[in-house]
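Written below as structure tokens is the structure these notes are about.
With one protein chain removed, the remaining protein chains of the complex are shown where they sit.
What follows is subunit A.
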Amino acid sequence: MIISNGEGEEIFENIIYLDNAACTRLDERVLEVMKPYFFDAYAVATSEFGYSMGIEAKEALARSRESIASKLDANSEEIIFTSGSTESSNTALKGVAMALKEKKGKHVVVSKIEDFPVLNTAKALEGQGFSATFLNVDPEGFVDLEGLKNAITRETVLVSVQQGNQEIGTAQDLKAISEICEEKDVLLHTDATHSFTRLPLNVKELPVDLITVSAHTIHGPRGIGALYIRKDTPITKFMDGGFQEFNLRAGVENIPSAVGFAKAVELVTEEENKRLKAMRDRIIDKALSEIPEVTLNGSREKRLPQNANLTFHYVEGESVTLHMDMRGFAVSTGSACFSRSLEASHVIRGIGGDHERAHGSVRFTFGRYNHIEDADAAIEAMSEIVARLREISPLARK
């Protein structure tokens, strides 16, 4: 693959992209089904009394909604399209909080390792007179279930616990969490941005009330996501404007992207998930057996099929990612040096509070365009880079 930088230079040859949790390459088949809604049926969705092109657009939107819904075993009236997972989670948390603040109370519960859309929305609610509990997790990242039981009060309007963690891949026991919420009669939201289509999620089997999903993590277009809202869930609209999306989310519908999202969902297969899992397992097993002083972050078994996260002790993550980049690999780290905020990963700190563990953590996330050989090549490169950086590290035992 060669990408031009727009200044006449060509960069990125044979990149091995292992940062699929951040964003994925669009599948051509997705692009193909989107095209007609840019060039042919480009009208807004009209009512059934509108003109033909608008009716065609409306039907495409309805079909896409139905596809997303059926993947969750939901009804299509329970799905609204949004601009992505950030908006979906904002809508869920703020929408429920606003709807119930007079009737029930002003308290929300979230895990402390949630991704920023949930974490920072909970913090924003704190600034608006709500209180928020940030649940502790164990060293593998599992939410403390006793802590959850104790955190829920009569004032609690919503619990939000993700299905799979963006960074360390830990897949929560949503069944146990949803049972606690049901027993305590409190609504449950789950951020499934990284788990949707990768892990089973069925709203008939699990009493989850709201689910955030997104296309950008499954080779679909960016800028489209959806929120599942169980029928009769109290929620206040916060994007004001027109009456689109069952009057819950105003704005011209993004029909090409909705169609693309549905196609992206359809293209994920169980076979693909097994393939990703094999790559994940290869990188974890090889890193632990071939490179000394490596710690796996997250659970060995209960994790997203596409995610491996390891700490290579005595080396710093930004140095690792830069060396990997020079060798043509795209990976990510929880090191403070890498982040825009210069803050070490809240997830790694959340599972152990150890700054050093975040410092040397490296995340490898796989996607459709990776092969098992990529895992082997990545470990071979990592092995050399880590050895080299340890040679110059004052902490490494020599």
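As a convention for this text, contacts are C-beta pairs under 8 Å (C-beta built on N, C-alpha and C of every residue); 3 or more make two chains touch, one makes a residue touch a chain; residues count from 1.
Convention: contacts and distances are computed from a predicted model.
Name the chain not shown, per its UniProt record: "Iron-sulfur cluster assembly scaffold protein", "TusA-related sulfurtransferase", "Peroxiredoxin family protein" or "Carbohydrate ABC transporter permease"?
Going by its UniProt entry, the chain not pictured is "Iron-sulfur cluster assembly scaffold protein".
Out of A:Leu93, A:Ala344, A:Val362 or A:Val386, which touches the unshown chain?
Here the residue in touch with the unshown chain is A:Ala344.
Which of A:Val315, A:Val331 or A:Val347 sits in contact with the chain that's absent?
With A:Val315, A:Val331 or A:Val347 as choices, the missing chain is touched by A:Val315.
Name every residue on subunit A in touch with the hidden partner chain.
Touch with the absent chain occurs at residues 5, 9, 11, 314-316, 318-319, 322-323, 326, 335-338, 342, 344, 353-356, 358-359, 391-395.
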